[in-house]
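Missing here: one protein chain of the complex. Every other protein chain is in place.
For reference, chains read A and B in written order, and residue numbers begin at 1 within each chain.
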Amino acid sequence: MILNLFFMLVIPLLFVGIINKTKAIWAGRKGPSLLQPLFTFLKLLHKQEIHSLSSGHIFRWAPSLALTAVFFAALFVPFGSRQACFGFKGDFFLVMSLLALAKAVLVLAAMDTGSSFEGMGASREISFTAFLEPAFLLIIGSLAYAGGLERIGQLFYRHTVNIYNEWSVIIAVMTALALFIMLLVEGARVPFDDPATHLELTMIHEVMVLDTSGPNLALVHYASALKMQIYASLISYFLIPEGMGTLGITLVFLLGSFSLAVLAGLVESLMPRFRISRNLELVIIPLSVALLVLAALIVHNMGGF
Amino acid sequence: MFELLKARLAHGYQAIPDPLRARIHPSFPGVPVFLRAHEADFSAAAALCPTQAIEGFSLDFGKCVFCGACQRNFPETFAFSPEFRMASDSRNGLVVQWDPAKQASSRPSVCPSSVLQQGFSRSFALRNVSAAGCNACELELGAASNVNFDMGRYGLEVVASPRHADALILTGPVSANMAFALEETWLAIPEPKVLILCGACAISGGLFAEEGALDRSWLTGQSAALFIPGCPAHPLSIIHGLMSLLGRVD
Partner (left out) sequence: MICCGLILLWLTLIPALFRRSALFTTMLCLASVCLAFGFGRVLFSSAPQICHLQLATLPLAIQFEVDALAAFFGCLFALGFPLGMLYGHFYLKAHPGEGAGSHLFWLGIMMISMFLVLLLRHILLFLLAWELMSLASFFAILFDRNNRQTRSNALYYFVMMHLGAAVLLCGFALLYLNTGSFSFRNLVFAGLAKWLLIIGFAFKAGFFPFYSWLPKAHPVAPSHLSGLMSGLMIKTGIFGIILVLFRSEWQAIELYILLAVSLITAFNGVIHALTETNLKRCLAYSSIENIGLIGVGLCFWQLGILFANPLMSALGLAGALLHTLFHSTFKPLLFYLSGNILLATHSLEIDSLGGLHKNLNYTSKLFLLGSLSISALPMFSGFISEFSILGAILLGFNSHSLASTLCSVVAGGVFAFVSALVLIAFTKLYSIVFSGEARSEAASKAKEHPLGLLLSPAILALLSLVLGLFGKLGLAFVSPLCITLGISQSQLVGLGGLLRGISLILVLLLLVSVILFLLKSRLVKHSRHSTWACGYFKGSPKLQYTGMAYINPLAYFLKPLLHSPKLHQEVQGYFPRELNYREELFDYLDKGLIASLCRWLGKFYGLFSGIQNGKTNSYITYLLLALLALLFWVLGVPR
């Protein structure tokens, strides 16, 4: 449990740092240090906050609730040890709903400012959720189909990649692809969103915090990084072979998370941010992949191939 | 995909290893120095100077547009050293005086800001307001974040929203139409914050100082923390100025 908490506090900002460093190396420059998101976080804690005259109470407490909700959702996901801090059979909906709670309060806070920029960001952000939730549910469903419903950490840990069984490889790769796309969308990375240009018209997540300042902003950035890390953890647990020792699990987890960060950085360096209409179509990919995996599993179970 | 990889390999690694201690080309017009206190040269150059930067035995390189007329006409008296460390934390620091005792001219210096105490040295966000200039300083500020100069490695970044910023970096002479926007942007930045003036136009109005279209009334009431001269300000000057303000230059 201590290990989980420790990684939960340390890794998310490091994850963002690795993405930025990868982008810098790919561009041919030195780039900010790996701990730069941490420095930004600490700096923001020293700032004061400015609250808009148009906004009400939601704007003030939304980031606190959002971060707490994401944090509690992360408590159900294993972060480097064999089991998560909490867990019960069927806890998946609680995790999904806590993430939805975080998103909902941030969207309400964005609309609270009465700014049309933030309205646009809020409407796009929440529209993406509409397609990701069924995808996540179907992914959990396909894992449950393969071996029964379990706590969310066990579900992913149980279905490890066994290179001698082509089915487990296919399931793992496709599910990881779907989850990776969800990671990119939730973490507001290219090609769905662009955290670097800071232009209002291209933004989805960044523009939602256009009016947020000081510690509130720090909390929002941390919550976003933690959300990304939750998906990264779930994908890494696919790679952990069954029956490995605690140290081995931790090492593979760290390796998996960091390689996902590097992969996300590479994707950001190689692709532009797509048009919003194209993005809306792309966001259906996790859903179709999940359905495909489920169909393949069903047919395999029926004795098809 | 392969085109991308080929392009990337062709790029190589283009970052300047240490922008704070870089060696710049000797012809770069940096901090002006006086070689001798020749009164006739000074009064003739004062008449030549397009922005009236030369007065008596001093040169205000906050007004200087680095045209080089004084150096070209009076090479024994005026020279522009290739010194890009030009920033100063006070307006007076930008005035080069002839010091009779030392038989040399003064140099600018920056002492670290007291407003920005701990926490900002590693992460500093700037919000650029482009106030009706020629855009050269904006381009140079943008170049400071590019592959060569890469001020991001020090944690300096330019952000879009003033709410996320720690400093307002002004470029351009501030026309009447931009006066409201400038003040609004300043008020939108949360404390602690500093004002940075970048370029001759921002510091003194530059070539447009006598124009009737300027409205610098708000600026005269503010005390800026950093003045980065130049026309346009060189990215190395900008980076060095900012790092000195944050106390990271020894």
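Convention: contacts are C-beta pairs under 8 Å (C-beta built on N, C-alpha and C of every residue); 3 or more make two chains touch, one makes a residue touch a chain.
Since this is a predicted model, take the numbers as computed values, not measurements.
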(message) From the list A:23, A:43 or A:124, pick the residue that touches the absent chain.
(response) A:124
(request) Out of A:169, A:255 or A:298, point to the residue that touches the absent chain in the complete complex. (result) A:298
(request) With the full complex in mind, choose from A:101, A:173 or A:285 the residue touching the hidden chain. (result) A:101
(request) In the full complex, which bits of chain B touch the chain not displayed? Write them out. (result) 161-163, 180-182, 184-185, 187-188, 190-191
(request) Extract the touching residues of chain A with respect to the undisplayed chain. (result) 48-58, 60-61, 64-65, 67-69, 71-72, 86, 88-90, 92-94, 97-98, 100-101, 104, 107-108, 111-117, 119-120, 122-124, 126-127, 129-134, 136-138, 140-142, 144-146, 149, 200, 210-211, 214-216, 276-277, 280, 287, 291, 294, 297-298, 301-302
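The definition used in the following text is that only the chains that are shown with their structure count from here on.
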(message) What's the distance between the Cα centroids of chain A and chain B, rounded to whole Å?
(response) 41
(request) Enumerate the contact residues on chain A facing chain B in the complex. (result) 24, 26-33, 36, 39-40, 42-43, 45-50, 197-200, 206, 209-214, 217, 270
(message) Under the definition above, what is the set of chain B residues touching chain A in their complex?
(response) 1, 4, 8, 11-15, 117-120, 122-125, 146-148, 150, 152-153, 155, 159-161, 163-164, 166, 188, 190-192
